[in-house]
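Take a look at this one; I'll ask things after.
Complex shown without one protein chain; remaining protein chains in place.
Then we have chain A:
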Amino acid sequence: SSQYFLSFSTQQRIEIHKLRQGDNLILGFSIGGGIDQDPTQNPFSEDKTDKGIYVTRVTEGGPAEVAGLQIGDKIMQVNGWDMTMVTHDQARKRLTKRNEEVVRLLVTRQSLQKAVQQSMMS
């Protein structure tokens, strides 16, 4: 018998409420990628030429985790701003605007679903 896995991507809308820590507003995750970065080092991307922004870490209990952001998500938009063709620094800046308390992200997530288990009769 053989098992099949189905890989597909879903788009999620995630709303993160920033947490105030001292003078800073933090979101509770880390990003990697950007058009000025090396896409082949990205462990989360399907296509190794993809220079988009990916979530590389999610702090436990942080606002991002609470909102449902998962590690490996690709961030497509932040508050309507496109994030697929930005440099790393530009992405950081768009996420950490001082006057914004809430950021709404559009992310793409890869999922694997176990398909129906089939048994091949020989």
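Following the convention adopted for this analysis, a contact is a pair of C-beta atoms (placed from the backbone, for glycine too) under 8 Å apart; a residue touches a chain by one contact, two chains touch by 3 or more; residues count from 1.
Operating definition for what follows: contacts and distances are computed from a predicted model.
Trainee: Missing chain, UniProt name, options "VNG2A protein", "pantothenate kinase", "Translation initiation factor eIF2B subunit gamma" or "Ribosome biogenesis regulatory protein": which is it?
Mentor: "VNG2A protein"
Trainee: So which of A:L27, A:A67 or A:V107 would be touching the chain we can't see?
Mentor: Spelled out, the listed residue whose C-beta touches the missing chain is A:L27.
Trainee: Name every residue on chain A in touch with the hidden partner chain.
Mentor: Against the left-out chain, chain A lists 26-27, 29-32, 34, 36-38, 41-42, 56-57, 59, 88, 92, 95-96.
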